[in-house]
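So, chain A:
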Amino acid sequence: MATTQYLFAGFGGQGILFSGKFLAYKGLTEDKQVSWLPSYGPEMRGGTASCSVILSDTPVGSPIVSKPDVLVAMNLPSLDKYEDSVVSGGTIFVDSALIERKVKRDDVTVHYIPATRLASDNGMPTLANMIIVGKILKELGGYNEETVNAALSKVISAKRADMLEINKKAMSIGANN
Partner candidate 1 sequence: MADKVLMKGNEAIAEAAIIAGCRHYFGYPITPQTEIAAYMAKRMPKIGGCFLQAESEVAAINMVYGVASTGYRVMTSSSSPGISLKGEGLSYLAGADLPSLVINVQRGGPGLGGIQPSQSDYYQATKAGGHGDFRMLVLAPASVQEMADLTVKGFELADKYRMTSMILADGTMGQMMEPVSLDYEIAKAPEKPWATTGTKMEREHNIVNSLFLQPDELEKSNNERFERYKYIEENEAMYEEYMMDDAEICITAFGIASRVAKNAIVEARKKGIKVGMIRPITLWPFPNKPFEKTIGKIKTYISVELSMGQMIDDVKLATKCSGEYVLCNRVGGMIPSPEEVLAAIEKANGGNK
Partner candidate 2 sequence: MVVFEKPHALTDVPLHYCPGCTHGIVHRLVAEVMDELGIEGKTVGIAPVGCSVMAYNYFNCDMIEAAHGRAPAVATGVKRALPENIVFTYQGDGDLASIGMAETVHAAARNENITIIFINNAIYGMTGGQMAPTSLPGQITQTSPYGRDTDHCGFPIKVCEMLSEVDGAEYLERVAVNNVKNVKNAKKAIKKAFQNQIDGKGFSLVEVISSCPTNWGLTPKKALEWIDEKMIPYYPLGVYKDRSAKEAE
């Protein structure tokens, strides 16, 4: 597809913006046109957070994703709010550890992954977001060791280089579940 529009949504503190940023950087290292737009304001500190990411082969028009090709829902309010906005034929990733209900739509592909539980089971409680990213890359294609490493080194500051490996591990857990 020439353009893919992603919408990441969940609670503030779940790393919603970070995972979007990772995907944008990965796109950049693959010479794609990219944009990343966060929700901002007080809701970022504990309320709902979301971010729009667009990866495209052509210049990005509006950076606002209102009809996502890919929705990542990391809590129930996000699924409730955005489920209907996903394009027909699109994909929804659901953190099934936090969201009990199933997706109602039958014209989209749905992947359920208990990311938050997997994260705590594997001693990486803050990395449910990257487990889902791993799942996205596996299901939608695009897991490329080189660009993943390049993108991770961009989003993780040099001071926290010790976090590189655990992020990669989180992604591989996601890819294998």
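By our rule, a residue touches a chain if its C-beta (ideal position, glycine included) is under 8 Å from a C-beta of that chain, and two chains touch if they have at least 3 such contacts; residues count from 1.
The candidate set was assembled so that all candidates are chains of the complex that A comes from, given by their letters.
Because the structure is predicted, anything quoted here is derived from the model rather than measured.
Enquirer: Every candidate listed belongs to the same complex as chain A; state which one touches it: 1 or 2.
Expert: 1
Enquirer: Across the complex, what residues on chain A touch candidate 1?
Expert: The touching residues are 21, 24-25, 28, 31, 33-38, 40-41, 60-64, 66, 154.
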